[in-house]
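Here it is: the structure, laid out below.
Every protein chain except one is present and positioned as in the full complex.
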Amino acid sequence: MSLKRKVAVLGATGAVGQRFIQLLQGHPWFQIEVLAASERSAGKKYKDACPWLMETELPKEIAEMPIVNADVASVEQAGEVDLVFSSLPGDLAGSVEEQFGALYPVFSKASAHRMDKDVPLIIPEINPDHAEMVKIQQKQRGWKGFITTDPNCSTIQLAITLKPLMQFGLKQIMVSTMQALSGAGYPGVPSLDIIDNVVPFISGEEEKMEAEALKILGNYNGYTVQNAEFQLSASCNRVNVKDGHLESVFIKLEQDPTIEEIEEVFAKFQGEPQKLKLPSAPVNPIVVRHENSRPQPRFDRDAGCGMSVVVGRIRKDPIMTFKYMCLGHNTIRGAAGGGILSAELYVSKGLA
Amino acid sequence: MSLKRKVAVLGATGAVGQRFIQLLQGHPWFQIEVLAASERSAGKKYKDACPWLMETELPKEIAEMPIVNADVASVEQAGEVDLVFSSLPGDLAGSVEEQFGALYPVFSKASAHRMDKDVPLIIPEINPDHAEMVKIQQKQRGWKGFITTDPNCSTIQLAITLKPLMQFGLKQIMVSTMQALSGAGYPGVPSLDIIDNVVPFISGEEEKMEAEALKILGNYNGYTVQNAEFQLSASCNRVNVKDGHLESVFIKLEQDPTIEEIEEVFAKFQGEPQKLKLPSAPVNPIVVRHENSRPQPRFDRDAGCGMSVVVGRIRKDPIMTFKYMCLGHNTIRGAAGGGILSAELYVSKGLA
Amino acid sequence: MSLKRKVAVLGATGAVGQRFIQLLQGHPWFQIEVLAASERSAGKKYKDACPWLMETELPKEIAEMPIVNADVASVEQAGEVDLVFSSLPGDLAGSVEEQFGALYPVFSKASAHRMDKDVPLIIPEINPDHAEMVKIQQKQRGWKGFITTDPNCSTIQLAITLKPLMQFGLKQIMVSTMQALSGAGYPGVPSLDIIDNVVPFISGEEEKMEAEALKILGNYNGYTVQNAEFQLSASCNRVNVKDGHLESVFIKLEQDPTIEEIEEVFAKFQGEPQKLKLPSAPVNPIVVRHENSRPQPRFDRDAGCGMSVVVGRIRKDPIMTFKYMCLGHNTIRGAAGGGILSAELYVSKGLA
Partner (left out) sequence: MSLKRKVAVLGATGAVGQRFIQLLQGHPWFQIEVLAASERSAGKKYKDACPWLMETELPKEIAEMPIVNADVASVEQAGEVDLVFSSLPGDLAGSVEEQFGALYPVFSKASAHRMDKDVPLIIPEINPDHAEMVKIQQKQRGWKGFITTDPNCSTIQLAITLKPLMQFGLKQIMVSTMQALSGAGYPGVPSLDIIDNVVPFISGEEEKMEAEALKILGNYNGYTVQNAEFQLSASCNRVNVKDGHLESVFIKLEQDPTIEEIEEVFAKFQGEPQKLKLPSAPVNPIVVRHENSRPQPRFDRDAGCGMSVVVGRIRKDPIMTFKYMCLGHNTIRGAAGGGILSAELYVSKGLA
């Protein structure tokens, strides 16, 4: 008899849902019990509901699993579950996640509830203490379960690199992104839009980056989160890359550390997942490369099994304090992998 | 009998040299008399010396022309020339251009002499008055001819957009570029380096951008150029796009114009080439797009026959004053087309 | 007062519809009077109904035109039309085209009626005599108008090269295609499917190629078409190219001409459009390249303004008689340009 927690994946047929399925294969703490998606897919076998987008094979037992509709009654009829991962599309996520949150711990990759005052927006290495806020949420809403959220993919990797910089007095961040195709889901970006091209616009992305980072790096005062006080400006672009968001970052600090000091705080950065040795925690949340042309998406996105953020080209800036490049795997650390690490954190803290 | 000026193209086999040849077909003022390149190509027919990289056909008469070595004696033996376009590689350009400059007007796309104190760095719409500096150069060096230079491709398009902003008190520019493959010449970027990838480094590019813009937008005091006083920081990336550099720009101004005012100064901007109706001058040096996802390299690089710079996504910035995207065709406006427009300016001013 | 024929474009918002609009700008015989599409677009201005996919600008007057529903009543209410171009999606085309065919000459790029016994399948250079069959069709169906069709894009370019080979006794054709993204319409192929990839399957494409070529190159006996007697086998692949289908062809002939003889019949091939000097007829329907690495999509797709088929690498085959590569622009010669040329043929013959 397995002692693993049984999980339902909501939005299991989408690009992030598929990554959840892939990463949960052989997970020591979690096992997939129910796959749920929209009405269009409900009732089909998984293998008939969507093209499998991962380069690894679709696991045989997943292929044959039925997909149920993403509502509590359908999920409960399909199996007993302990917790829920949600990668539902934005428009559906809002109400469906509330339905589940009343009863189950819900780990959401959707943006619907990220900025809710009583909902944590978690990066386990950055703000594990914010997780406690679900107790407030449960009390206020009278829920048995809760909703906790992960940030936007382009925010996660940036925020991880910002955390160790806060000790130098982080004041301003300008960031221009070059984001991968998989960030738009599937079918997502039409090939005719991106061949021999760059699209300098991703709907809502700049607003998310500019808002979310302040909450993640803010202070939890035992009741709610007070935003961090730095300023952030983002300009977001889609490039012809499969996976891996690359970001060109300019930073203004209060202090003026040397490049070596900055490299050191990046390289030595450790968070609670590393201390707790959570199953999905990378040994190094931040990997520093010293070659002059790294990080690059194809070569660095799989660092730390896709859970490390890779930084490079750290150099002085003529206007701000310094500039650097950062790269993260947008559907692993930036989505499903990040969600699983959050769930591991909650479980290890006894919150889920 | 043709009254056109006879030109030699130095570096005729390279990617920019080919663009010179393409754009000079049917030019009303200039006709190609001599094609010169390095020793490796000298002595061959043009068609046998290099693969033709343009999508238009290699003109038949060019195909059969012999290539001579890029030195004065060889060029003069091959034909009588009035002026010289140079797109020699950086290491060769320095001394060869001086050899020619002693005798002929040399319009150079190479970086070797850009920052020389008595050498103009020209964008005809921006600083046509700097062209007068060749008189100083001739006097100081005792030359019959002169060297005048065009900026780096990524600088040209940015500088064109900066010029009309100077009226608002231009203070700081942060720019992150996404540059096209053709900017690296041929064979240039190996396909294995760029498929499913971005390379966040272009050797010397950031330094060039940070230095050149200050000279171009500086003041010519009748003797030399005093640098402009704004600050510029660049982060340069290579993306999988054939032609067209896209730049994500953040601007700090002394004043706080509205978005409409900024759009208006961009759209109405005209320079001397427009007033003089030079043959290669675009009607609009800057084209403003209002769609939320433009400019895009594949759709906008050919605006104004590749001679217009296209801007879009002009919006307020939470840290600086505003931000926008700009795009230019790196081998037309950013290289051969820009060089030809410079030559047209000099000719129309009686300087060449 | 214009004496041009007024045309309606059905399916005007799709990738082929947009190419019709682009190519009809300034056409000497035809002018666009009505733009029609599916219910989803009807009622909108053209500029609001679809993203414009062409690299040339959306013509201003088209941008402001209303789109009407693709039915006779709606089209007639919107304007008086003389003939109809249809690039409706397959499922709609069947009945809608019949509705229009009863009243108007319909030039269709859809596959719905291509194999109908009384419907011509036309390539103007190949089988202009088949056009006469519309008289039979009108009589049989009691129609004032008619439907005439163009072949599939990958068939057109191949069939053009097969025509001059028939004099050598054409017996067998094996063809493996590498087809462009634009052949799948818009949004068409998801970028995640094709980056760093080839998709060796295009639904229905092999069947169309294997059937259509026999009809096109068959004999019209004054009543119907008797299929040609050669055999054809196709294997179809999608590659990461914007426009231009490239085909690897192996041919078995009864005779054994030299490579020079084959090149000569290709290069000298002329059809009725060339004799009639139709506005869209390329000077050379077939262009022969002698370099060992041509034709290539990016360099050859625009030959003859996209209306020429480019062949190359003509060489002896160890099994069949010879092999070669052929390339055509799939949305110009293979779609809208081919349709316009067909209409020009019908008009010049007094059939429309």
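For clarity, chains are labelled A, B and C in written order, and residue numbers in each chain start from 1.
Keep in mind that, in the parts below, a contact is a pair of C-beta atoms (placed from the backbone, for glycine too) under 8 Å apart; a residue touches a chain by one contact, two chains touch by 3 or more.
Since this is a predicted model, take the numbers as computed values, not measurements.
Between the chain not shown and the residues A:201, A:250, A:269 or A:299, the one that touches is A:299. Of the options B:188, B:218 or B:279, the residue whose C-beta touches the omitted chain is B:188. Of the candidate positions C:31, C:231 or C:274, contact with the unshown chain belongs to C:231. When you scan C:198, C:267 or C:283 for touch with the missing chain, the hit is C:198. Against the chain not shown here, chain C presents residues 172, 174, 176, 178, 195-201, 210, 231-233, 235, 237, 239-242, 246, 248, 250, 292-299, 312-313, 317-320, 323, 325. By the touch rule set out above, chain B reaches the unshown chain at residues 15, 53, 181-182, 186-196, 240-242.
Residues 55, 195-196, 298-299, 302 of chain A touch the missing chain (whole complex, contact as defined above).
Assume only the chains that are shown with their structure count from here on.
If each chain is reduced to the centroid of its CA atoms, chain A and chain C end up 47 Å from each other. A straight line joining the Cα centres of chain A and chain B is 42 Å long.
Each of the following residues of chain A touches two or more other chains: 195-196, 240-242.
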